[in-house]
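Removed from the display is one protein chain of the complex; every other protein chain stays in position.
Right, chain A next:
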Amino acid sequence: MSQTVIEPVSEPVNDGSGLAKEPLLQIRDLEVGFQTQRGLVPAVRGVSLTLYAGQTLAIVGESGSGKTTTAQAIIKLLAGTGTITAGQILFEGRDLAGLSEKQMQDVRGRLIGYVPQDPMSNLNPVWNIGFQVEEAIRANNVAQGKAARQRTIQVLQEAGLSDAQDRLKQFPHQFSGGMRQRVLIGIGLSARPKLLIADEPTSALDVTVQRQILDHLGTLTRDYGTSVLFITHDLGLAAERAEQLVVMYKGKVVESGPSQEILANPQHPYTQRLVAAAPSLASRRIQSAKNDDASGADIYSGGSLDTTLVARAAEREPAAEARDLIKVQNISKMYRIRTKGLKYNELLAVNDVSFAIKKGTTTALVGESGSGKSTVAKLILQLESITSGQIEFDGQDVAGLKGTALLKFRRRVQPVFQDPYGSLDPQYNVGNTIAEPLLAHKIGSSAERQARVRELLDQVSLPWATRYRYPSELSGGQRQRIAVARALALKPDVLVLDEAVSALDVLVQGQILNLLTELQTELDLTYLFITHDLAVVRLVADNVCVMQKGKIVESASTDEVFDSPREAYTRELLAAIPGANFEFGR
């Protein structure tokens, strides 16, 4: 094995430019495995990377690529049964892989800070914020006693919480997601570490919040000269925030180097695939025609996304005369939230929203969390009752539909939900899941239903053998395809797609968008596409409604919204998309 002979750790690495400088972090042939019932399963297979002081490096990859495992191995916080089986992690020349747990405690926090992925679950809900930050400060011996309290306030102020003094006694549930992430960043940087590992620090946040947080993080780390190791699935974000890029695939590094160069000129087929699938604002339908050559065909399995979209764009023109299938007029939804005792607060989740969708087209409803977009979906699906206003479907008022009329409506308007893990019953195999709507509406004999399941599986490009599988055995993308197949079982006219691709990896997302576009042309479907991701909207929607705080602030055709947004809020949303103005090599 090659890693048995390793040079003295302190030897400086020549970076090829003639200047010899010591890297801050150098990972050599790292291998990490997880012990399972079936033996050791490798998660990271021979990863090497180098990070110099003051640099920012991003590890990009899909879920399961080993990017988080690599980051966790650095600070030896591997989940469950994970162990480092080979390789070195040299931090300032010291091999972290060989350190004891006690020695690692000194490294964590003080030398290497860590900002975890999910700000919702990484703060302890029973302790106030001040206590949790102070705990980190004391543990790292930054300050003790009264000084620690002073430092806590300072840390929170640096993290961008201006009224830190008053907020010390508040609890995590009183903080928004963005504020919690600021607290976590503050904790991560409180001991002025030399390296900060940020594991998808903003994936759970809205784009505008994400931008603020990343800008702030950039300023802080630049001021302190901290190196940053970003873990992200978002190529645009990596392009914008990191100088160095490492692309991981199935536990291996497939490409690494300066990020601008890699994204402008990807060499490895996997990186090329990723770059091609990244839905950024730069990926316009017209431009993407470039990719329509032989090499594009084997990069995608099942047809290139872009070519289909070009074809769709061409077909779109004559279809413009179609009638309105769904007409939403001045709908509002009020929730009553119990406060203290018997008092109620009224929350207007949807406020006077009107729009119409023509048959065979896609309308996107875009907004940040809390904008009321999902509530609109629920109202249209008749899962919640409207407070005021009118929803017309195919010329008929759907409010207050009951019994068979409601069943008839449900047959024609089907939903696909966000979470492909939660929306399928874990106890039902795929065949039964897809057949369920047929059974519920008493359609066909057993044999006919089987035939329909077969047809549907075929439509979503899954093999017939899939029918005996259970959801736990399928990947996120496969589950979402099952959910689409189930929604199509009754041959509906409308699909309401509530964040249907948001939880998926970029390549799989491309595949599902592609599938949805194909199905739309094939079956003349109408889509209501609810998403927070404007870049995806660009790829699939004909019309866009931008929602903010329960109201539609802008509503126009996709091209109009993207090329000449009228509202300041829309412009802000567009500008916040990571890598918005970055030219990807295609």
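Definition applied: a contact is a pair of C-beta atoms (placed from the backbone, for glycine too) under 8 Å apart; a residue touches a chain by one contact, two chains touch by 3 or more; residues count from 1.
Definition applied: contacts and distances are computed from a predicted model.
Peer 1: Looking at UniProt, which of "ABC transporter permease", "Putative peptide zinc metalloprotease protein YydH", "Na+/H+ antiporter subunit C" or "Copper chaperone PCu(A)C" names the chain we cannot see?
Peer 2: Options "ABC transporter permease", "Putative peptide zinc metalloprotease protein YydH", "Na+/H+ antiporter subunit C" or "Copper chaperone PCu(A)C" narrow down to "ABC transporter permease" for the missing chain.
Peer 1: Which residue from A:215, A:448, A:473 or A:563 sits in contact with the chain not drawn here?
Peer 2: A:473
Peer 1: Looking at A:437, A:565 or A:578, which residue reaches the missing chain?
Peer 2: Answering carefully, the residue with contact to the hidden chain is A:437.
Peer 1: Sort through A:23, A:188, A:236 or A:372 and give me the one touching the missing partner chain.
Peer 2: A:23
Peer 1: So one chain is hidden, and I want to know which residue out of A:256, A:332, A:362 or A:570 touches that hidden chain in the complete assembly.
Peer 2: Here the residue in touch with the unshown chain is A:256.
Peer 1: In the full complex, which bits of chain A touch the chain not displayed? Write them out.
Peer 2: 2, 13, 15-17, 23, 26, 28-29, 46, 48-52, 55, 80, 244, 246, 249-250, 252-258, 261-262, 267-270, 273, 300-301, 381, 383, 406-407, 410-411, 414-415, 417, 419, 422-429, 436-437, 440-441, 462-463, 465-466, 468-470, 472-475, 477-478, 483, 486-487, 490, 507-508, 510-511
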